[in-house]
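Every protein chain but one is kept in place in this view of the complex.
Just so it is clear, A, B and C label the chains in written order, and each chain counts residues from 1 on its own.
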Amino acid sequence: MLIVLEKDTTKEQVQIIIRTIEKRGYTARSIPGGDRVSIGILHNKGSVDAAQFLGLSGVKEVIPVTKPYKLVSREFRQENTHVTIGDAVFGNGTMPVIAGPCAVESLEQVLSIARSVQSAGAKLFRGGAFKPRTSPYSFQGLGEKGLEFLAKVREETGLPVVTEVMDVENFDLIEAYVDVVQIGTRNMQNFSLLRRAGKSKKPVILKRGMSAMLQEWLMAAEYIMEEGNSNVILCERGVRTFVQHSRNTLDLSVVPAAKKESHLPIIIDPSHAAGVRDQVIPLAYASAALGADGLMIEVHNNPDKALSDGAQSLYPDQFTTVMKKMDAIRSIIGNDQ
Amino acid sequence: MLIVLEKDTTKEQVQIIIRTIEKRGYTARSIPGGDRVSIGILHNKGSVDAAQFLGLSGVKEVIPVTKPYKLVSREFRQENTHVTIGDAVFGNGTMPVIAGPCAVESLEQVLSIARSVQSAGAKLFRGGAFKPRTSPYSFQGLGEKGLEFLAKVREETGLPVVTEVMDVENFDLIEAYVDVVQIGTRNMQNFSLLRRAGKSKKPVILKRGMSAMLQEWLMAAEYIMEEGNSNVILCERGVRTFVQHSRNTLDLSVVPAAKKESHLPIIIDPSHAAGVRDQVIPLAYASAALGADGLMIEVHNNPDKALSDGAQSLYPDQFTTVMKKMDAIRSIIGNDQ
Amino acid sequence: MLIVLEKDTTKEQVQIIIRTIEKRGYTARSIPGGDRVSIGILHNKGSVDAAQFLGLSGVKEVIPVTKPYKLVSREFRQENTHVTIGDAVFGNGTMPVIAGPCAVESLEQVLSIARSVQSAGAKLFRGGAFKPRTSPYSFQGLGEKGLEFLAKVREETGLPVVTEVMDVENFDLIEAYVDVVQIGTRNMQNFSLLRRAGKSKKPVILKRGMSAMLQEWLMAAEYIMEEGNSNVILCERGVRTFVQHSRNTLDLSVVPAAKKESHLPIIIDPSHAAGVRDQVIPLAYASAALGADGLMIEVHNNPDKALSDGAQSLYPDQFTTVMKKMDAIRSIIGNDQ
Partner (left out) sequence: MLIVLEKDTTKEQVQIIIRTIEKRGYTARSIPGGDRVSIGILHNKGSVDAAQFLGLSGVKEVIPVTKPYKLVSREFRQENTHVTIGDAVFGNGTMPVIAGPCAVESLEQVLSIARSVQSAGAKLFRGGAFKPRTSPYSFQGLGEKGLEFLAKVREETGLPVVTEVMDVENFDLIEAYVDVVQIGTRNMQNFSLLRRAGKSKKPVILKRGMSAMLQEWLMAAEYIMEEGNSNVILCERGVRTFVQHSRNTLDLSVVPAAKKESHLPIIIDPSHAAGVRDQVIPLAYASAALGADGLMIEVHNNPDKALSDGAQSLYPDQFTTVMKKMDAIRSIIGNDQ
């Protein structure tokens, strides 16, 4: 149980609250730091009745710690959150698809791919301008030039654009150009970045960390929501396991599990999970059948020459087929689950 | 490179073969034991031309070791293997479903469930008579009585029946009663059991080990095929990872990966992967969309009272819905992948 | 809570027990099958007082299910179990070392290695006669000939000998030749083999499964103890993880964790964990420092020509150095932990 205090609570009020806790036989622990003052209740066996503290002067709210997240939780909000971006709604039973190349390479490239995926039915365009790369010697993205190309894609096609933000330093810049910011797998617990995303007006796609537990992932989303941004879309992209026949292991169970715990929409990125084109296609169908709230798929007009992750990018005609079949699958599954 | 010799090869022939290998600058290693004599070629850089040894007297065949399996390999056999059991064909683009309870509990139970799953479209009936249980104090199955009940199910419904065989000791008994023997995840590398299954005339469902690499799994199938039984069906049932929101993590990528490497049919068991009913249903749809060669799903007429794994068993009416939707999904995907 | 009944309990006695359970507001579930009849108590919130059932006629014992294992548990037996084999005692604070080649290859080989490891201080000799191999085309061991060589080693050196038993079929044969039987990682949940080992008079080394939880491992030991053999030695040999710089990941935390839960001795096999000689040596020192009850180390007189696992075998002079340093480390740590 966590008792969150109002910001202007006086020392006297705090003392009264602590005494009230202790009188009931619990231990009170004052938690310093930050601008949020709170008091933890420890050594309670079984559940504590929140009502006995909610009335006290200075108490803002009482959070049960058995469920460590609050704002993201299905208990807190019963109905699905709908995140609306352009024509797309994530979380309402439709299944918008975000498509585009791993990295923005040139204006011609992004325009060509954008037109192609748009005609196949994609609702958003993706492309990396700042790329997180394991090696400092790998292609790091075009930077602001890449953002300009993305803006041009939106101007020409009307598709909202998504790109990854890697750090707080570049957040303002990226936010100014794009419609959705993506936080990548390596930054899922970059708490400063999460807080900055929480202050943004733009929706956030939060990719799951490479070995994140569901609860850790939801807590990362809680960081964003706690700062005021409730347009968060979770994105499963495979986790690291002992398996070596695919780059990562796509964890489809996390979709129903997350939906049970949280009201946030959850989409799937089969491209990064698989790492190879032959697996991306069946995993895309599986994702559609599973009832995901959307997909993110890499498409490249010339995968063999792609500057990054070419092996996992679909050819435009493959993507067109995949979109048709996913659509048909989706209509079978319905919205009942 | 492995040179497999004829059984009656003389010592003189072996000496000639070894000298031939050494003349070409390689190291020959004679591999004793078993009734199969063979010679390994070591210290070769790059690939070795098989032709230079195939003509030698006493040489039965030459196996390249870069692909350690042979009989199961797609290189060895280009076309899909079709395993036919009753009305069902695994591997020909259809998607037969095996259904039934985790454990056989009574004749009434199995007959009731069998009729129910049959009318929903299941092609085979499953039920455990000898159960592998983590605890010696858990329900271990009805044993031969359970087999009798399974035989009765076949008699009454015409459905072929599948059950797990846990050891060589009970193999003859089980083989006499059922149509398909299943080797469970804990026994995937029980090599004596694999060899015994290889001598059986009955098809074998080989479940993937809890942390088996694809190659280890295919090698386990190779043990069965090497003894002469080529009716092997692979079954993915989830692998062990750090994840805790599901019992295991269903590794759907292994389906396209296995199909690329091997001609054997591969089916999916979403029930054991998920461990909870709410996840089994979406994973079943995902499996159908993925292009699996079949599914194995647990169904119980009274899951709350099931003696084992009740939480993951579908109710009969859930199963009926699942079958209909899976069928529709399957027809969208087609046989083209 | 599990109520285990006497074998000759009458139906009337069972009815009385069940009624007693239900009167207390719990659900009774009769568990059929096997020669052990028992009744599970379900739907209890919190712990159930065993005393209220222990007095009933027909009740043999009451097992709390919160701790699913019983005989192996530290609660059941406070003091460490000492397993004595020849001069060696496992579990009394000393740290006997078992050494030898992965596979028995010839009499000369085993005698040479045995004399070498004995003079370095090893207390038992190990060598595989029947080898579990991923591939059916790999060297499968010398079989009974290998057992004869092991017996010869004991005759010549006085060292007790250890070998792996892979199946029930060969158990009698192996048991007749060797002093300790080893159950390998792939067979940790081969329950028929565990039961057979439980009926043996010989001590059993039970290796941890490749991805076994501590509790599953202890339950496997429970299978052996439940049949009457309490001379069980646990052996950690690395688990499967995403890591690729070693063959397996040696899980040293399992040693203090197992000692807390169980009274059984636990030893470490750094050779199979590491897979490469350079890592075996530091892991051996670490194991000694950790307070393990013993070690199992692979030593070969000519690792480069070994028929299996040569890369992980120490040279005899390396082993001599390792033994000296481990001994010195052990004397620092003392028996206090």
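Note that a contact is a pair of C-beta atoms (placed from the backbone, for glycine too) under 8 Å apart; a residue touches a chain by one contact, two chains touch by 3 or more.
Here the structure is a predicted model, which is why all the values come from computation and not from measurement.
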Quiz item: In the complete assembly, which of A:E156, A:E175 or A:E226 touches the absent chain?
Solution: A:E226
Quiz item: In the complete assembly, which of B:T157, B:T241, B:S262 or B:S287 touches the absent chain?
Solution: B:T241
Practice problem: Since one chain isn't shown, list which residues of chain A touch it in the complete complex. | Solution: 2, 4, 29, 31-34, 38, 63, 68-70, 105, 132-143, 166-169, 186-187, 189-193, 209-211, 215-216, 219, 222-223, 226, 240, 307
Self-check item: Positions on chain B where the hidden chain makes contact
Solution: 240-242
Exercise. Write the list of chain C residues that the hidden chain touches.
Key: 211, 213-214, 239, 241-246, 249-257, 260, 273-274, 278-279, 281-283, 285-291, 325, 328-329, 332-333, 337
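Just so we're on the same page, only the chains that are shown with their structure count from here on.
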Quiz item: Quick one: chain A and chain B, Cα centre-to-centre, how many Å?
Solution: 37
Quiz prompt | For chain A, residues that touch 2 or more chains besides their own | solution = 241-242
